[in-house]
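Complex shown without one protein chain; remaining protein chains in place.
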Amino acid sequence: MNKALLEMRGITKVYPNGVVANKDVHFSLREGEIHAIAGENGAGKSTLMKIMFGMEEPSEGDIFIKDEKVKLQSAQDAIDRGIGMVHQHFMLVPSFTVAENMVLGMEPRKGVGINYAEAVRMTEETAKKYNLAVDPKAKVEDLTVGMKQKVEILKALLRGAKILVLDEPTAVLTPQETEELFRELKQLREQGHTIVFISHKLKEVKAICDRITIMRSGRSEGVFQTKDVTEQEISRLMVGRDVVLKYDKEILSIGEPVLTVQGLGVNDAHGKALLSDINFAVRGGQIVGIAGVEGNGQTQLIEALTGSLRGVSSQGSVLMKGKDIRESDILDIRRLGVSYIPEDRMHQGIASDASIADNLLSTQYRTKAMNKGPFLNGSRIAKLAVSLVEEFKVRCSGPSQPIGMLSGGNMQKVVVARECSTEPQLLIAEQPTRGVDIGAAQFIHQKLLELRSDDCAILLVSADLNEILEISDSLLVMYEGKIVAFFEEPSKVSEEELGLYMLGIHRQDEEQIRRAVNHV
Amino acid sequence: MNSLFDVIFTTDFAFSVLRVTTPILFAALGALISNRAGIINIGMEGIMLVAALAGVIVSSYTHSAWVGLLGAVMSGTLIAGILAFFTLKFKTHIILGGVAINMFASGGTVFILYLLSGDKGSSTSLASKVLPSVEIPLLKDIPVLGPILSGHHILTYVSIIAVFVVYYLLNRTPLGLRIRSVGENPHAAQSVGVSVVIIQYMALLLSGFFAGLGGAYMSMGYLSLFTRDMIAGRGWIAIAAESMGRSTTVGTALTSLLFGTADALSNALQVLKIPAELIATLPYVATVIGLVIYAVSETRKKNKKLKSPLVK
Partner (left out) sequence: MFKVKYFEYIRTSAVIVIALAIAFLIISLVSNQPVKTIGIFLFEPLSSKGHIGNVIEMAIPLMFTGLAVSLLFRANMFNLGAEGIFYFSGVVTSVLAIHLTLDGWLHPIVAIAAGSIVGALLSAIPGILKAKWNANELVTSLMFNNILFGVGLYLLNYHLRDAKAFANVSYKFEKTALLSKMVPGTRIHTGLLIVIVLIIAAHLFLYKTKWGYELRMTGINRNFARYSGMKTAKVIILVHLIAGFIAGMGGSVEVLGMYNRFQWTSLPGYGLDGALVAMLAKNNPISVIGAALFLAYIRIGADMMARLSDVPSEMISIIQAIIILLISAEQFLKFWKNRMLLKEAKEA
């Protein structure tokens, strides 16, 4: 029972772009256990699982199954070795029936055709064996999310999976569905299966897992018997800080509110609340941080503030210098003096085939200063580009170099330079230092602080606690679309305490949270 | 008006509908297969043209219509294979690849025709063979149905059978299941060990195979020789039919028949003084309208759907 069924030794993964996703990770799985891998987004959980499932090859390190060294070069290799994976985004064909999805790639035949009766029978047999009821003839697109997940699990089992890897399986489930899933997983364990459960939800990890491996910043922080550790301890290990950054922050007299959000709620088209009752204010010369595990409504909040919410309805008010901008479009909001550093550089933040100069211009090309009659003012633009490249120490061969050829840190500096160059009244910075080197990160932090000294209001959304605790003047914590805590002196908050709020274990009372609006 | 009915409600007219539908149907079935694998082959027109010429050349040199047919189908498959090689291996843009195939075909066929026959217009000097027409015993003696359904070119019957074959292939065979899965969710296919590239190769080759049959019909049935640009837009009509038929076998077959009818009507409607040139645009107009209706309804559907879910 205690012998390792699967072992990963010394796994290091460096991606071609230089990102180190795993550093010397050891992972050992015992037969018949449910083993959690817990960690923040970007801690390296998914990369580790991709390596286990043959989708990525490790740069260093080996994988052993029952003490035999194996090379997993494709998903098929992993499947052949009895490893099955339930991806976070389901790998199902929506227009197919359950049975068709089940047998895809290993279709039972009758002559040249598929033996559908056999496919249905195989599905039913597997479903019965593992006590996971599905309708083999139902179309997948008509199924609920929970049902789809069942089909995914059955797919893996049908292919002979003894080890089942579930990537954030509860993220998409309702509480009832989650409970059902747990029951099923326990049952599978009883039948001799081994389960890897990837999650950052501590309650769930406690509820179902035998052991837990905690990951942070690409490293393993240790393996524990779940019953021996408290939620607090796990949370501390998950969100602890590596290096403590220190900045000399000027003490400023804080100005008038620039952004005031009152009673903001956002519902999706089905009426499900994505955000509810959000209240806070950001004043000139103040950095308000928003902490929280990703996917707890931060994205929707930023979309609401930047005019990019679509297909959803909202209530309450978002006042930018007294004007409600809920119905305004992106351009209107930018014209009010709002700048925005987006989370996803490649998707939104840059046009990678365009030059650095063109990328710096996108927030200013309409202005009088940058135009001369019907034409763009080439010399002004060149001057702007040169001075920003210099000021932000962008390492490049010159402003005409395509931005896509720069390193991540330098690209991000261009984005920050552009958004800071318009003398914004409000800067929304979303994960401003994600995936950049320490040097660039510190540089960007300095720039944010300079902007703060210039009386700009800054809303900082970040999953990097190091950053958010040091830079922010006050701090909000979001959980499940709500604000659950407000801190006036973030640098005095311990990570441990913050972790409890981020993971939904604690929650401040209404009155404390409300101070976010009026606090000066 | 009466005169129009006189033309349409004749067995001759119904017979001619099937006759003109054949090449469209073949190519539309080919387009259907590649589209279902998520890869749009706009080189159908060119592939048909090459196949039409190949059929004529091979049959005239071998003195066998059947070997000619084989040559036509193989050349169609080969051209599709070249397109597949460039798009799947070299990552040439599939649309530009299709444009290249069409360009190659329209000039290349004339080039080869000239080299072999010294004529740039048609293959009259090549003694090419024609595939036979078939009278179907029993059926041919039934009044009305007999004259409509019997006595067609053999490939016309093959095209009708092909509808069932393609339906079976796509909906009932492992290959069909994989083709559809690759077109709809390639990641899903990949995750269970189905090779997306191999499936797309096969789908493109099959589309070339069917376009090849359509081309062979043109030069060894519909006409008994090759003339330059003889496909005259049928490859495009086929793509339109597939698109209008919403990428289902039955829909594609029915729209092909509809467009074939429009083609046949273009002669009949001249009685009504409706010009053939305008009738010829009907398939394309219908397709644009169909496409717009579809796009509008999709946009509406999408707007209703949750745009940015809470959990990524």
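Order of writing sets the chain letters: A and B. Residues in each chain are counted from 1.
By definition in this document, a contact is a pair of C-beta atoms (placed from the backbone, for glycine too) under 8 Å apart; a residue touches a chain by one contact, two chains touch by 3 or more.
This structure is a prediction, so every number in the text was calculated from the model and none was measured.
A.B. asks: Quick one: say which of A:133, A:330, A:369 or A:382 touches the chain that got left out.
C.D. replies: With A:133, A:330, A:369 or A:382 as choices, the missing chain is touched by A:330.
A.B. asks: Tell me where the left-out chain touches chain A, residue by residue.
C.D. replies: Touching the missing chain: residues 308, 329-331, 334-335, 340, 342, 347-354, 358, 361-363, 365-366, 370-371, 374-376, 378.
A.B. asks: Please give every residue of chain B in contact with the chain that is not shown.
C.D. replies: Counting only chain B, the missing chain is touched by 42, 86, 89-93, 95-97, 99-104, 106-108, 110-111, 114-115, 120, 229, 233, 236, 239-240, 243, 275, 277-278, 280-281, 284-285, 287-288, 291-292, 294-296, 298-299.
Keep in mind that, in the parts below, only the chains that are shown with their structure count from here on.
A.B. asks: Help me check something: in the complex, which residues belonging to chain B touch chain A?
C.D. replies: Going through chain B, the ones touching chain A are 168, 172-174, 177-178, 180-181, 184-185, 187-194, 302-312.
A.B. asks: Name, in rising order, each residue of chain A that touches chain B in their complex.
C.D. replies: Touch list, chain A to chain B: 74-76, 79, 85, 87, 89-96, 100-101, 103-107, 109, 112-114, 116, 155, 159, 171-172, 268-270, 272, 274, 294-297, 299-300, 303, 309-312, 480-481.
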